[in-house]
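A single protein chain has been removed from this complex, and every other one stays in its place.
In order of appearance the chains are A, B and C, and numbering begins at 1 in each one.
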Amino acid sequence: MENLVIQTEKLSEWVNEIIKKNKVFAPVKETDFSNFKIVNDYSEIDLSFLLPMVPAKKILFKQTETLFLFTPGSKGEVKSKEISDEKLVIFSIRSCDAKTFSILDPVFLGDYVDPFYKKRRENSILIGLSCNKPNVNCFCTSFGDSPASRDYVDILLTDLDGKYLVEIVTERGKKFIDDYKKFFASASKEDLESKEKVEKLAIEGITRKMKLEGVSEKLGKMFEHPIWYENAMKCIGCGTCTFVCPTCHCFDMQDESTLREGARIRVWDSCMYPEYTHHASGHNPRPARMNRVRNRIYHKFSYYPTNENIVGCTGCGRCIDYCSVNIDIIDIINEVGEAKL
Amino acid sequence: MTKSSDSKISIQNPYEPWLAEVEKITKEVGGARAIKTYKLVLQDEDAKKNFNFIPGQCVMISIFGKGESMFAISSSSTQKDYIEVSVMKHGKTTTALHEIEEGDIVGLRGPYGNNFDVKGWEGKNIVLIGGGIGQAPLRSVLNYILDNREKYGTLDVVYGARTSKDICFKEEFTELEKRDDVSVHLSIDVEEEGWEKYVGFVPNNLMEVKPSSENAIAITCGPPIMIEYVIQNLLKLGFNEKQIFTTLEMRMKCGIGICGRCNIGNLYVCKDGPVFSYEQLKGLQGDM
Amino acid sequence: MMIQEQKGEFEPNIIGFLCNWCSYAGADLAGTSRIQYPPNIRIIKVMCSGRVNPMFVVNALQQGADGVLIGGCHPGDCHYQSGNYLARRRMAVLKVLLEQLGIEPDRVKMTWVSAAEGKKFAQVIEEVTRDIKKLGPMKKIRRDNEW
Partner (left out) sequence: MVDQKQLIKTAKEIVSREDVKYIVGYKQGTYGFVTSPAFAYTPEDVESFIYNPLCKKNLAVYPILEEKLPLKRGEEEDKRKIGLVVKGCDSRALVQIIQEKGLVREDLVIIGIPCKGVIDLKKIEKRFPNQTEVVDVEENDNSEYIIKIGDTVHTIPKEELLSEVCKSCEFPNPPLYDFLMGEEVEVREKEVYSGLRGLDETPIEERWAYWEKHFQNCIRCYACREACPLCYCKTCMADMLDPQWIRRSVNLSENTAWNIMRAFHLAGRCISCGECESVCPANIPLMELNKKLEKDVKEMFKYTAGLDTEEKTLFGTFNPDDPNEFIM
């Protein structure tokens, strides 16, 4: 659409201007990592970390969400939960995290529409930031994406050392940026070329590759393959991989109440816990770690492609980064690809 | 409460239940694994008018403050004013359900899932094979067929429970046995004084009954191990894969295919199930 | 349910877990002897002070208590031989943990009151109420119950 530039020193002014009208989520430095938080001033933002610990899915699909309110007991009443209409801006979202939403859309906006996700999706502007320096376990290129991809965001920023290239990708992005015209100048041809250079360098920085050809079909024939036992033996079932995964969307629903009032809430859950599928009768369809590890991989690389025609993984590499026993999804999928049947 | 009523999906918040009054509670079985049947009437008139289901479908019932669980509807869809569910006391929500009284309010949302193709089966002979609380979804089919008796062929009901005290819907079975257009074959697992009918497991009783597979549909529901053996025996009796149906259960939370836990392979039991033909089941790769 | 914080002086909510055999009987005696003590304590009877799971204390603090008192039999007098000794160990450790977290350990109090010590019971309650009043309301880990 339109390409603009903003000087780096102007960036803070622009963002502070955005903060005045919108609820802005941006990476904020915690002890040794960053996390998406609501920011009230540009100075709170820290762009030095590549990926925040918890992916941006937590903004549209909150870890704890109130579904509705009720009066507890046997004479119960129900009260709807109002969904806030505020405008959201997710600032400095990486392309892998932005892709999350195109993977989660069929889930939350499918046969049954999740009103919470829908409202926030409609109300949010994604301002992306190209990765100049990918991490060890980044592998978005394996899905044909790029660390400077314009595909999933409304506006894409690219750090060109001294200034940022601002690419406007969608109509919504254009409408959004129109309010802030004064901060930008038009981008020159050189700017676009430097972006290409940045992108090329970043792509070269991605050293790990997941080979995906035919994996989905092959998984269909590998349900009982020993590879699942081998990997599950290591697994300690901590569930961190699912919490930091941008596409994991499983949740638990629970009633919380005092004596007088209460609410049904939903919280993120993890398929790596045995309680997740445990029936009240005592039967558990996924009793062993093997079943659970297999289900996680199958959900992303077999069930998602079958149901929604998209691989349920964005290549952010968080599950590899945070796994304490080195269960490496790239290795597993590559092994699947190489396995002889 | 406002709920738009044109279709099941367009309701504003799919997690928010309607209120339903418990009009009648029938004690089916006592003891530690007690079973009660609840007659529920939706309070919202619009919701009540638009609540349409087909046997085999399920509803989510909540006790506010305790939790929510999925139950098969055990009444027939020919009955429009209320729905019935039969619940065995087992976990947190069902225990809470067993403590409520007539006139109390519960939350209800649904109907969810697919259904038995009762329309498509018209003209066929029907064999229902149930065990324990597994009779609940079958009761819905049974009553539907009884209400449209002339449209179907022969009707065999095979049912078994652990002891004679554990038999669900006992009075209804007694009534049923009096009819000449239904053959009822009851069984209990272990011998008991005063029991003159079959003693043994349901799959064995089925082999005694030997229903003909010709132009027939067999529907089974019960404990997983029973389903497994019933299907084996049905195949022995000449039923093919397309003639055998069962309904499955899984731990569920949302009921609408989002929360992710009830999948068998790529299918969600809540949305794509709970009714599966043996043909589908055989092709399914997943943890059950 | 809970005493509301009134405009004037802060009135703490204190939860007391009292053992059936000694402290509760002591409280009873204080009542029947018409000894006055502050109304801030809400008593929950437990069979033994050893029954008090540290999570009882944490849950009480979460749900609006400003202080928690655990009452048991005097050492050696426990109806179950050693429940109070075990409780003492646990509470000592819990207090250390709370202190490390920056939650005033003085919010958790423990006392031995026998069935004959109605007067002591009243004194203890007075003392506890005074101490907790000084600490002010416990807001650190309170549930907000806003859904």
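Methods note: a contact is a pair of C-beta atoms (placed from the backbone, for glycine too) under 8 Å apart; a residue touches a chain by one contact, two chains touch by 3 or more.
In this text, all values refer to a predicted model and were calculated from it rather than measured experimentally.
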Tell me which of A:Glu2, A:Glu30 or A:Glu122 is the one touching the absent chain. A:Glu30
For a quick check of understanding: of C:Asn13, C:Asn40 or C:Thr111, which residue touches the chain that isn't displayed? C:Thr111
Which residue of A:Ser124, A:Thr141, A:Thr158 or A:Ser270 touches the chain not shown here: A:Ser270
Given A:Ser12, A:Ser43 or A:Thr64, the one touching the chain that is not displayed: A:Thr64
Across the whole complex, list the residues on chain A that are touched by the chain not included here. 30-33, 35, 53-54, 63-64, 133-137, 205, 207-208, 230, 233-234, 236-240, 242-244, 252, 254, 256, 265, 267-268, 270, 273, 275, 287-289, 320, 322, 324-326, 328, 330-331
Over the whole complex, note the residues of chain C touching the chain we left out. 54-55, 58-59, 62, 75-76, 82, 85-86, 88-104, 109-112, 124, 127-128, 140-144
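Following the convention adopted for this analysis, only the chains that are shown with their structure count from here on.
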With chains as vertices joined when they touch, what's the shape: line, ring, star, complete or other? line
Most remote chain relative to chain A, going by C-alpha centroids? C
So what's the Cα centroid distance for chain A and chain B, whole Å? 39
Note: chain C sits from chain A at a C-alpha centroid distance in Å of 46
Show me the residue ranges of chain A that touch chain B in the complex, using the header's touch definition. 67-68, 70-78, 80-81, 107-108, 110-115, 220, 223, 249-255, 257, 262, 264, 266, 269, 271, 276-281, 283, 285-286, 291, 295, 298-299, 302-303, 306-307
How about chain A: which of its residues touch chain C in the complex? 66, 69, 81, 256, 258-259, 261-263, 265
Of chain C, residues touching chain A in the complex: 1, 145, 147
